[in-house]
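Excluded from the complex is one protein chain; the other protein chains are retained at their positions.
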Amino acid sequence: MKIVVAYKWAPNPQDLEVRPDGTVDAGRAKPAVSEYDPVAFELARRLADATGGEVVGLTVGPAAIDTPLARKAALSRGLDRLVVVADDALVGADSTRLAVVLAAAVRGIGDVDVVLTGDSSIDVAEGQVPLTLAGHLGWLGLARVAAVEAADGGLVVERDLPAGVSVLHVAGPVVLAATADAVVPRVAGMKDILAAAKKPVEALALAALDVPAPGTALTTLATARPSQGERRRVVLEGPTAVADLVAALDLAGAR
Amino acid sequence: MTSPEPDFDVIVVGGGPAGAVAAHQLATAGLSVVLIERGETPGSKNLSGGVLYGRVLDQVFPGFAQEAPVERRITRHVTTFLTPDSAVSLDYRGGPLADPVNAVTVLRAKLDPWLVERAEEAGAFVMPGVRVDELLREPGPHGRPQVVGVRAGDDELRARVVVAADGVNSFLARSIGLRPQPPEHHLAVGVKAVVRLPREAVEDRFGVSGDDGAAHAIVGDCTHGIGGGGFLYTNTDSLSVGVVLRLDDLLRSGRTAIEVFEDYLDHPGLAPYLRGGEIAEYGSHLVAEGGLAMVGDVHTDGLVVVGEAAGLTINSGLTVRGMDLAVGSALAAATGVAEAIAAGDVSRDGLAAYRRHLDESFVMADMRTYAKAPAFLERTGMYGAYGELAADLFRDVFSLDTTPRRHLAKVALGAFKRSPVTVRQLVSDGWAGVRAL
Partner (left out) sequence: MNSNQSWVVVADEPAVTGLVTTARELAPQVVAVVVGSREAADAAARAADRVVWLGEPGQVPVEAYAAAVADVVAAAAPAAVVGATSPAARALLGAVAARLGAPVLSNVQQVEAAADGAVVTHAVLGGLVEHRTGVAGVPVLAVDAGAVPADGPAVTVEEAPATPFAGVTVTQVRPRERTGGDLGSARTVVAIGRGLRAEADLAIVTALTEALGGELACSRPLAEGVDWVSKDRYIGISGQRVSPDLYLAIGISGQLQHMVGVRGAGTVVAINSDKDAPVFAQCDYGIVGDLYDVVPALTAALGGGA
């Protein structure tokens, strides 16, 4: 079984700075493998080990996502090899553009049975990319996957939905987005990182991929920092704090 | 039984300036090197902001100030004396300061990754996100335990030499008893923040333009009488602001470093510079301030210690200097380690080559020059009364009341009489100060 894991090399928004005009300074941002994507690595590794399959990492984005450090960070977490599409034409790319490029890369990799992804990326955090990717591949796309196993010529997928747990049998190719707590991912050790440096990496040129032009153009007309609702920020301390709070809430008519 | 082959010639632990430069030099010398850093990205665990005296880095990376992510070149040094409600400044600006490699401000979140990339380019294997838990030791050829590698989690890596560049309080060197736990009065707590301001505000408030920048040192009543002082440096579109507090004083005062720091930021002498700024990053860190006394053993069988891990910082009481010393010691260590490996002797005796190079370098020369600084700074006068005195003096000069302008010397004398500082104390401290600084 050939499994692709799509993961994002992304900064933690905690390190992004928003200027008063709502533009973002990423100068101090420290990109890393997006918080929940190692869960997908782990699910993929276990599935591959159980089926004798291969795990191919895949990431797309600006040129800066392809550094030796970034490669090792991904490859040390259970991947067999890596495919990277790194091009500054993808700076600020929207979910559909990323998905379209990912889809082209998945087709390029060829004979893929499953694409696994994280729940949502740490920066964009919309959980949309995997489902648009499925749309583009024309495959079934399922989010909130808590477990996956090979069985009866296909996969048994367990989903953790708000209404309850649902178990499915899937026969065709599929995109699966894991829940954040599906499995506990492994921590890369020194030997894993050393081994990572020896694993194959393929850099695919964006221009060489069959990527259709976007149907819709976006223009950012204005940016703003969200108002924090101008909260009062009264911080109470000490023995009278509870009484003070109750009084303040009564005064504000808040209870 | 023979030991397994080492995985690398050298393991460098710590991706700060000391570790990155050591790894760069060793890799350039053709040795196989792994650089292990616990932060996911180099620099992520290191407090941002500082003035880097760049001459030594320029030797390693010629023209580095053009290439590396530096913020501003310092062309203006200001020393400010604070009292609870006033500030008096001595302003020194001069052409010679603009020498591009003299002093620059840097943000560690940018500088450290750049340095580590250079090491990687030179061929070092960079391993971020790994915290070294322990040094591996085995009986060595001289009957003494020899460091042969490191352990992190379940994994072990072996090398001929380990370079401990793990920063202040070197956990690694202490774990094998090479370096003692420094006494409290040799330690200070540094609290630093990076405050974001629009570029124009930085330039207007500090009277600088282009790539030029200012470094302010702050003394007097800004630390609640706790031995220490503060600094304020300009970056491109932010300020690095901090205090350095003597640990023993701080503990005695019962205050937390953060409390003192927050009051410092609110001081009327400082607040106007920071107005409207936003704290982008904030943290505190121990600084060795023992000067020469802190530099004890820096090598043993299979191990050398560099940078702040080797106690190589100079604390003027107001500011801390350590990055250039870290780089200087890394150069000495790389040369010494390469020689020892070439000679096939990585025992204490072989690695003594590092100590010799260190002793000959500017690092130890400066450590000796400033050797008396810590003792001088222990005179608490520096932190309280002198600020009052200077402020009194300037108040008399600048207050335009109806009394005739007096000659400055007389004004100074008047101020003296009101001040609790005695002339003798002033003279003797002045003398001690001149000798120490």
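Side notes on the structure shown:
Labels A and B are assigned to the chains in the order they are written; within every chain, residues are numbered from 1.
Keep this in mind: a contact is a pair of C-beta atoms (placed from the backbone, for glycine too) under 8 Å apart; a residue touches a chain by one contact, two chains touch by 3 or more.
Everything quoted here is computed from the prediction, not taken from an experiment.
Among the displayed chains, contact with the absent chain in the complete complex occurs for A.
For the chain left out of this panel, the touching residue among A:V4, A:V85, A:A99 or A:V148 is A:A99.
Interface note for the absent chain: among A:K8, A:R28 or A:H136, the touching residue is A:H136.
Considering A:L90, A:A150, A:L168 or A:A195, the position touching the chain not shown turns out to be A:L168 (whole complex). Take chain A: the residues that touch the chain left off the picture are 13-14, 16, 18, 22-24, 94-97, 99-100, 103, 119-120, 123-128, 130-136, 138, 140-144, 154, 156, 159-172, 174, 177, 179-181, 212-226, 228-229, 231-237, 241-243, 245-246, 248-249, 252, 254-255.
Here is the rule we go by: only the chains that are shown with their structure count from here on.
Separating the centre of chain A from that of chain B, both taken as means of CA atoms, is a distance of 38 Å.
Interface residues of chain B facing chain A in the complex, by the touch rule stated above, are 7, 36, 40-41, 43-44, 48, 107, 109-110, 117, 120, 125-130, 152-157, 194, 196, 278, 280-281. By the touch criterion stated above, chain A contacts chain B in their complex at residues 17, 27-28, 30-32, 67-69, 72-73, 187-191, 193-194, 197.
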